[in-house]
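Here the complex is missing one protein chain, while the rest keep their positions.
Per-chain numbering from 1; labels A and B assigned in written order.
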Amino acid sequence: MPAKPAHGRVHLGARSLAWLEGFGGLVGLALLLEMAPRAGLVSPHYLPPFSAMIVALFEEMKSAVFWIALGATMRAWAIGFIISVATGTVIGILIGSSNILRMLTRSTIEFLRPIPSVALIPLAVLLFGSQIESTLILVVYASFWQVLIQVLYGVQDVDPVARETALSYGLGPWAQIRYVTWPTTLPYLMTGVRLAAAVSLILAVTSEVAIGSQGLGKEISDTQAGGAVAIMYAYVIVAGIIGVILNLLARALERWVLAWHPSMRLHIVEAGE
Amino acid sequence: MLEVRRLRKVYEDASRTVEAIRDISFSLGQGELVCIVGPSGAGKTTLLKCIAGLLAPSSGSVILEGQTVAGPPPAMAVVFQEYSRSLFPWMTVHDNVALPLKHKKMKVTRREELVRNALSAVDLAGLDTAYPWQLSGGMQQRVAIARAVAYEPHVLLMDEPFAAVDAQTRADLEDLIRLLWHRLRMTVLFVTHDIDESVYLGQRVLVMSHAPAVVMEDVSIDLPDDRTQLETRSMVRFGELRKHIYSQIQRAKQGWRPPGM
Partner (left out) sequence: MSDTGPIRPIRSLTIMLTLPAALVTTWWFISAGSQNFYFPPLQTILQTFLKVWLSPEALQNVIPSINRFFVGYLAAALLGLTVGIPIGASRHVRNLLEPMLEFFRAIPPPVLIPMLILFTGVGDEMKTLVIVFGCIWPVLLNTVAGVRALDEVLAEVVLSYRLSGFARLWYFVLPGASPQIFTGLRQSLSIGIILMVVSEMFAASNGIGFALVQYQRTFAIPEMWAGVIFLGIIGIMLSLIFRAFEAWILGWYHGLRRSQREN
C-alpha cells in the first residue's frame, strides 16, 4: 500500500537526533563548568572556569613539556599494550590448544589473575625507580591477563566438529591454528584487545601518579601539588580524551571483526561496556 | 463481552506514514472462541496489541464488558508468540505463573491453588521448580498459557502462539486450548496465519485483508463442537471452509478489498 509522506514537521532520523542530544549534553556540561565557579557555587581555587582550563590547555600545548609527557604516556602504553597482546595471544593459543596444559595452568591462572598490579609497585620502584620499566611491569602484568582470558575462551569455543574435520584432512598444527582456531578466537581476542587497551592506559597513568614516572599522570600530580590548578585540569581533560579515543578505536576494530561473527553479541555483554 | 468499533491504527515515523489498520469492527460474545486469520504483515499483531491495550489506536475504540480499553485491562491476559522471551528466566515455572497473581489482591492459599490448578490443566504439574530454559519450546508455551489461565481473565488473547513450535507440538497445543476453553468457559481471541488452525479451533473466523487492514469476512465455522485432529481435519466441511478462507486470503493478497474500504 502506498505510504503517505509526513507533511509540515521536521523529522530527524533517530541517529541524528541522538548525536544532537549528546552534543547538547556536552555543551550543557561545559556551560555548567563555566558558570559554577564564576557564580561561586564552587571555589575557583578547586574548580576554575571551563574556559580557563581550555586556555591553559592551549598554552600547555605550546610547550615541550606537554608533548614530552603525552609522548611518554603513549610510549609506555603502546609498548606495554603490544607486549601483553602478543604474549597473551601466543600463550593463550598454546595453552588453550592442549587439554593437559589447560588443566595444569588453570589454578595458577585463577590464582595470579586477581592479584592487583599495584601490589608490584614497591618492587618495581626498588628495581627500576621511576623509569619506564616500572610502568611496563604494571601495565603488562595487568593487561596480559585480560588478553589471555579472552583468548582462552576463544580457543575453547572452537567447534569440535570443525576441529575433527581439520584433523581428518591431515592438517598439521600450524594449519589447524590458522584455519580453525584463529577465526573463532579472533572476536574474543578483539574483546581482550579492547579491555587491554583500557587497562594499559589506567596502569600507565597509575604508575605516573604513584611512582612519578614521566607522563600525563606525573604532570597532573605535579601541577596539583604546585597549585597550577587550571593546568592540572587541562591535563586531566587530555587524559580523558586519550581514553575516549583509544576506546573508540578499540570498539571500531571490534565491530569490524564482529561483522563476521553475529553470535558474539552475547559475549560482548559479558565482557562489558 | 468484547467489542471492537471502527478501529484504526496509523504508524508515523520520520519519513512516512503507514496505515496498518483502516477500519476493523467486530464483536465477541461471552464464551466464544474466535480466530483471526490473515496474510503475513497484515497487521494482525497490531490489532491484537490494540485490543490488549498495549497500543493506543489512532481512532475507534475497544470496549471490554462495557468499558473502553485505555491500557491493559485486568480482565485480559495475553499469550505471545515468542514463548522463550515471554517467561522470566530468573524465576521458576511456579514463580512465573504466580507473579501476575501477586498483584491481584488475594490470599496466598488461593494464589497457590490457582497456580497448581493452572499447571496441572496444561499438564505440567510437578515441574514447578524447573526453570523455563530447562524446558522444551512446547512446554515453555504451556507455562505461558498456564500463567494466562491462572490469572482468571475474562478474555484470553493469543498472538500466533504456536507459530514457532513444531507441527506435532502445535497439534497438542491446539487441542489443549480447546480443552481449556471448554473446561474454563473462557472467551478466546486467537490470532494466527495458519488457515487450518483457525478453522480447527474457531467457532468463527475473521478473515483480515492486507494492510490497511479491514475485516473481509466473518466466517461461521459450523463444524461439530467435539473436534479431534484426525477426524475433524478430514471432514468434507473442513475442506470447504478451509478452501473458502484460503481463496479469500488469495484475493486479499491480490489487492481485493471489500467495497467502500
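The rule is simple: a residue touches a chain if its C-beta (ideal position, glycine included) is under 8 Å from a C-beta of that chain, and two chains touch if they have at least 3 such contacts.
None of the values given here were measured: they were computed from a predicted structure.
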Contact partner of the left-out chain, one of A:Leu41, A:Met61 or A:Ile115: A:Ile115
Residue, one of A:Met53, A:Ile132, A:Ala166 or A:Ala239, that touches the chain absent here: A:Ala239
Chain not shown: contacting residue from B:Val62, B:Val78, B:Val93 or B:Val165: B:Val78
Touch list for chain A against the chain that is not drawn: 17-18, 21-26, 28-29, 46, 103-108, 111, 113-123, 125-127, 201-206, 208-210, 216-217, 220-221, 223-225, 229, 232, 236, 239-244, 246-247, 266, 269-273
In chain B, positions touching the absent partner: 49, 52-54, 71-72, 74, 76-78, 80, 82, 85-86, 88-91, 99-100, 102-103, 131, 133-134, 151
